[in-house]
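Yeah, one chain of the complex is gone here, protein chain that is, but the others are all in their spots.
To keep things simple, chains are lettered A and B as they appear, and every chain counts its residues starting from 1.
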Amino acid sequence: MSTLETTNHEEDGVTRRDMIHVSAGVMAGVGAIGALWPFIDQMNPAADTLALASVEVDISQIDVGSAIVIKWRGKPVFIRHRTAAEVSEAQAVPVSDLIDQQTDEERVLAGKDEWLVVMGVCTHLGCVPLGTKSGDERGDYGGWFCPCHGSHYDTSGRIRKGPAPKNLEVPEYAFLSDTTLKIG
Amino acid sequence: MKFVKNIAIALGLGSLAFSGAQAAGTAEHPLEIDWSFNGPLGQFDMASAQRGWQVYKQVCSSCHSLKYFRFRNLADIGYEEDMIKAFAAEYEVPGEVDDYGDPTVRAALPQDVFPSAFPNDNAARSANAGALPPDLSLMVKARHDGANYVYSLLVGYEDAPADFDLSSGMSYNPYFKGSQIAMAEPLFEGAVDYEDGTPATKEQMAKDVVQFLTYVAEPSLQKRHEMGIKVLIYLLILTIILYISMKKIWRPVKEGKNFYED
Partner (left out) sequence: MAEWKTAKPENKALGWLEERLPILSLVNNVVGPDTPTPRNLNYMWNFGSLAGLMLVVQLLSGIVLAMHYAATTDVAFDSVERIMRDVNYGWLMRYMHANGASFFFIAVYIHIFRGLYFGSYKAPREVLWMLGVVIFLLMMATAFMGYVLPWGQMSFWGATVITSLFSAIPVVGESIVQLLWGGFSVDNPTLNRFFSLHYLLPFVITGVVILHLWAKKVSDSGNPLGIEVKSSADQIPFHPFYTIKDAFGAGVFFLIFAAFIFYMPNALGHPDNYIPAEPLVTPDSIVPEWYFLPFYAILRSIDFPLGIPGVFELIDAKLLGVIAMFASILVWLALPWLDTSKVRSGNFRPVFKWFFAFLVIDMFFLTWLGGQKAEGNIPLYGKFATLYYFAYFLVILPVLSRKETPLPLPESISNPVLKPAE
């Protein structure tokens, strides 16, 4: 009763016959994979989401020594206008003392080192650290303090004490002018 | 039996005859324009769409909103990012509430919707003698033969025939259902000063704004047309290969082979 064997290995034209079946199979397969892409790509961020992927911030109103928080891609970003003392304090720390070794210069834009821009997301478990608003506790190192599990960040947003493993992340940003910052 | 059959045939022919007839509408059939976006390979005419954007901005937008159009969409009709920012910055949109809880306004950004001239429908109605100017985002798709219809409507204003009973404040337009429309004739020769120097005739402006509104109604049209050709060619080749494959597989069946003999 087995029938397929016999049809496939028959007389002449075995190769020619196979060729057309193979190419039909390959064509159909390629098409199926191609058709799959739109079904997957539709899950990627849509145009309206991407349009909000970068924000422009007016920083002219941020006084020296104060900071603001803005929402970018659904997460908080801290923008701090550092005092000269805070900058030199951050630069003076020996890198070898740090948990996540990074110099202050690596974390700010050259020539704009009074501006510190970091993600407001504690690298431990994702809480938002305190220290942006005036009157907030800023921790032992004058930067930020995360109340969830007691992580202390310094004036460069680097982790100094507590369970967090990494420094506060620095997002991609650029100065469009002296008063306009573009994040993302 | 024969009798029944005859009735059956007669009724059948009758139904065929009637299926051709269509109930006549009360509006005139729109003019036929050969649009650049018609046909399987049709694309937008960017220059025309850009002029249309200018017409919309300077004429239509004083009454009609464009709810689903965002400034960033202008990139699709050939504008650069800084030009789009500049266009957007000409308008104000509601910002976030300030520290005292009061509403603020800010300059529009590319991601913002084109702001409506009226805060809500009632305001729009009261400013337009009770008639609501419809949103134009989908106008071309929301009417039969939309592109031709909008064009015809824009150039179709004329004096009402003597025997026509025109209500006060209405204009006569044979392409509009019922032939009278609350919108006064919007386009006049030279109503817009085209940046590219094209003479702004009524027909030119109507064509351009339809080009723009078609883009707004169906932004994916170009992508759809481009992709469609590829998909159809692929399917055609696949179907031909499948046909040849089928003919080969079926040959023994056609020759009467029995597949179940041992």
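Just so we're on the same page, a residue touches a chain if its C-beta (ideal position, glycine included) is under 8 Å from a C-beta of that chain, and two chains touch if they have at least 3 such contacts.
Bear in mind the structure is a predicted one, so any value in this text is a computation, not a measurement.
**Student:** Out of B:P30, B:G146 or B:P186, which residue would touch the omitted chain in the full complex?
**Tutor:** Checking the options B:P30, B:G146 or B:P186, the one contacting the hidden chain is B:G146.
**Student:** Considering the entire assembly, which residues of chain A contact the chain that has been omitted?
**Tutor:** 3-4, 7, 24, 28, 38-39, 41-44, 46-49
**Student:** For review purposes, identify every residue of chain B that touches the missing chain, sorted by number.
**Tutor:** Residues of chain B in contact with the hidden chain: 1, 4-5, 8-9, 11-12, 15-16, 18-19, 23, 40, 68, 73, 137-138, 141-144, 146, 177, 217, 219-220, 223-225, 227-229, 231-232, 235-236, 238-239, 242-243, 245-246, 249-250, 253, 256, 258-261.
As a convention for this text, only the chains that are shown with their structure count from here on.
**Student:** Would you mind pulling out the distance in Å between where the CA atoms of chain A average out and where those of chain B do?
**Tutor:** Once rounded, the distance between the two centres reads 40 Å.
**Student:** Could you pull out which chain B residues touch chain A in their complex?
**Tutor:** Against chain A, chain B makes touches at 70, 72, 109-111, 234-235, 237-238, 241-242, 244-245, 248-249, 252, 259-260, 262.
**Student:** What does chain A use to touch chain B in their complex?
**Tutor:** Residue list for chain A touching chain B: 1, 3, 6-7, 10, 17, 20-21, 23-24, 27-28, 31, 34, 47-48, 51-52, 56.
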